[in-house]
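My structure is below; once you've seen it, I'll send some questions.
A protein chain is absent from this complex, but the other protein chains hold their places.
Letters A and B mark the chains as written, and numbering starts fresh at 1 in each.
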Amino acid sequence: MGKAYEVPEGLTIMKALEYAGFRFIRGSGCRGGFCGACGVIYRSPGEYKLRVGLACQTTVKDGMHLAILPYSPMVKPIYRIDKLKPDLGTILKYFPEIVRCVSCNSCTKACPQDLEVMEAIQAIRQNDIARAANLIFDCIMCGLCSTRCPADIRHPYLFQLVRRLYGKHLLSRARHVELRVKEIVEGRWEAEFSKLMKMSVEELRKLYTERKIEGGEK
Amino acid sequence: MNMEGYSPEMRKLIEIVEETRPERLRRKYRKFSLKERKELVSKWHPDYRSDTKRRLRIGPCRGEIVYSEIADLLEAWPLIEPDSIDLSRIDYDVEILVVGGGGAGAAAALWAYYSGVKPEDILLVTKLRFGDANTVKARTGIQAADRAEDSPILHYLDTMGGGHFVNKPELVKALVSDAPLIIKWLEDLGFIFDKTPSGDMIEYAGGGACRRRLHCARDCTGLELMRVIKDEVINVGIPVLEYSPAIELLTDPETSAVSGAILLNLETEEYLVVCAKVTILATGGCGRLHAVGFPTTNHYGATADGIVLGYRVGAKLRDMDTLQFHPTGAAWPEAIRGELVPEKTRSLGGQLVNIKGEMFVYELEPRDVVASAIIRECAEGRGVITPTGAHGVWLDTPLIEELRGSGTIKKELPALYRMFIRQGIDITEDPILVFPTLHYQNGGIEIDSYGRALAPNGKPIPGLFVAGEVTGGVHGRNRLVGNSLADILVFGRRAGINAAKVAVSISSKPKLSLNHLKAYMEELKRIGIPRTKRAPILLPDYRGEKVLLRSVRVF
Partner (left out) sequence: MNYLSSLKYLYYPGCTIKRDALEYEEKSLLLLRKMGIELKELESWYCCGALPSLAIDDIMSYVGGTRTLIEAQKLIRRGDFNGLLTLCPMCYNVLKRINLVLENDPDKLEILTEYMEEEERYGLGVNVVHIVEVLAGNIDRLKEIATEKLTEFKVAVYYGCTLLRPKEIAIDDPENPEIIENLLTSLEVAIVDYPFKTECCGSYHILTNRNIVVDRVKRIVSSALRRGANIITVVCPLCMYNLKQVVKEGNKLRAMYLSELLVHLVGDR
């Protein structure tokens, strides 16, 4: 953050900061690139570009200037997913700001997951919920895109709604899951369970060893 | 030294892997017999080493053997001085307190709400942000026996076998019977499963499972899970308090029932008092204790807080002498060392290969067996040593593309591909180096099938429910892939439902005390534990040694 520290080569930004003596409360979460707690913006010497990444996934470079952005302020709209229609109308009700997208692509450039964020926003505007949901499936909701968006779009929550609309209303339901749940509720397996649960370890071990493995050795 | 990509020396070793690939493409390594498994595991797995554990000297499980890092936490002073805490000023007065903001906590809160508790009468507290948990890092999937070719009975058998037959049968039955119901619930919430166009689940094979049973959301199943249920918790209006871990439970001085908790606001450092009719502990695991010096796949807050809190109110621990080392953590590059390479990589056909390009284990043996085999290869000099001195064996990822067609990796393992390409390694073209990494706490606080915490006498501790990784008994001494996500939702749900029943049945407001802690502190004093040893530790400390030696605490 403008102050120089010397750290060993090859560390991630997160580990380098810790080596230098910082102890995180905010700004460190899963430490594996999945939670979006450690968004970081940085500039390297000789570069005019502001770059982004995750502190737990980005290796430090000599002379790098950086700041951790552990939170992107935004309010999540409240909804009941089962009451919603999976279309643009629903989305505009909660996220009217998306019509302000001018396709500047700043969001895409800010995405540490390399997602096609602008394409997803445009897909939503084109009422193509399935395409949008698939484009932003890997979103970790760090909010870095939202901090760069001139249209003030709340991408993490917008995309969450899009994914749930897709999963809930546009994917077909698994019939076999429903059947199995019905069987279990009706007690179809109870007798076998009580037999199994009374077995000695030796008996169980025998059953276990003899069970057939699907697609196993030929 | 170039810390990204592969060095020329490593490139030479990769050529060996490439040479043996065509021949390996055609075959699989044979499966070990139960006897061979046992020999391998008892020689090489850290669980079987005597220098990694010790006997507990105090508390409800005095005399039992646990990992030394766990014993250190249980034999430590609390963060607070009981007499300096003002319990008369209650900050939150609720029916149900949920401690933990991962999958188990969120599921417990939601099912308590579905069971009729008003959202504002529930409080979910979490140490970091809501969702910062091992749940988001679970990659491979959720086990549920819901195909016609499969049955809960087979799932039961697999789980018992994987756990070395010491799992608690009633818990395994609950796990396998509720798992399909959980899948249906997630579908209802709008979870995006890998499906065929007609809606059938695409299910994958997992180590130790006799049927394809893993339900996935690409290779970010846990991320999708956490995103969805977190969204739902907020939608239904359950209050969530972030950066506020529980640092002690409270007990009713008259009934000894658990009656709430003391929280610590990590940012302001003030304590907060919560009065609750029922408390659900869902604090997760312990990877950040780095047992036996292993790296970990766990999130930043996985410091076994719940074990410490539960033990101090008299909960029974079980199987705390066993930990799960995930066979495949990244061993190189250094920046991602210890991070998870999901089992799905092996489900898709990735083989494990030593420095000579030889297979040495069937890649879908149970996790402890695969981990032991890798440790053996490295200990006996058939592993690769990285430029930073770490050990590893090859996981032949390009083989997946050959077996299943080019493009498979980017489609099925996008997160893994991304993790490595950021470090200059294209896993569709080059294999990766892996070594076991501390992954999961197999044991924990023993529960019954209602999710109630048990005391050593087998009776439930009133007012205390426990769910998720912090519990013991479900997985025995070794957990199967995909059973953790099933566990947190099955037992989070059960804890939520049953906690709601209990809360409704209690009409009077519980009283608050720290009496149990005072008794525990007497024991600490008796065995002479120094006052500097304190728990829960809440967060690991990774600051450089030089800094710590010169640290001056002012603020």
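Definition applied: contacts are C-beta pairs under 8 Å (C-beta built on N, C-alpha and C of every residue); 3 or more make two chains touch, one makes a residue touch a chain.
These figures come from a predicted structure and were not determined experimentally.
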* **Which displayed chains the unshown chain touches** => A
* If the hidden chain were put back, which of A:Val7, A:Ile41, A:Leu88 or A:Ile213 would touch it? -> A:Leu88
* **Given A:Arg26, A:Arg51, A:Lys76 or A:Arg125, the one touching the chain that is not displayed** => A:Arg125
* **Residues in chain A touching the chain absent from view** => 87-89, 99, 101-105, 108-109, 118-119, 122, 125-128, 150
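Criterion: only the chains that are shown with their structure count from here on.
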* **Interchain centroid distance [CA atoms averaged], chain A/chain B, Å** => 19
* To do: Spell out the part of chain A that touches chain B in their complex, as residue ranges.
  => 9-12, 15, 18-26, 28-35, 37, 57-59, 76, 78-82, 113-114, 133, 137-138, 140-141, 160, 163-169, 171-181, 184, 189, 192-193, 196-197, 201, 204-205, 207-209, 211-217
* **Residue ranges of chain B touching chain A (in the complex, touch as defined)** => 1, 3-4, 28, 30-31, 34, 128-129, 131-134, 136-137, 144-149, 151-154, 156-158, 160-161, 165, 169-170, 173, 177, 180-181, 183-184, 187-193, 195, 197-201, 205, 210-212, 217-218, 220, 222-224, 227-228, 231-232, 234-235, 237, 243, 266-267, 297, 299-300, 333-336, 339-340, 388, 414-415, 418-419, 422-423, 539, 541-544, 547
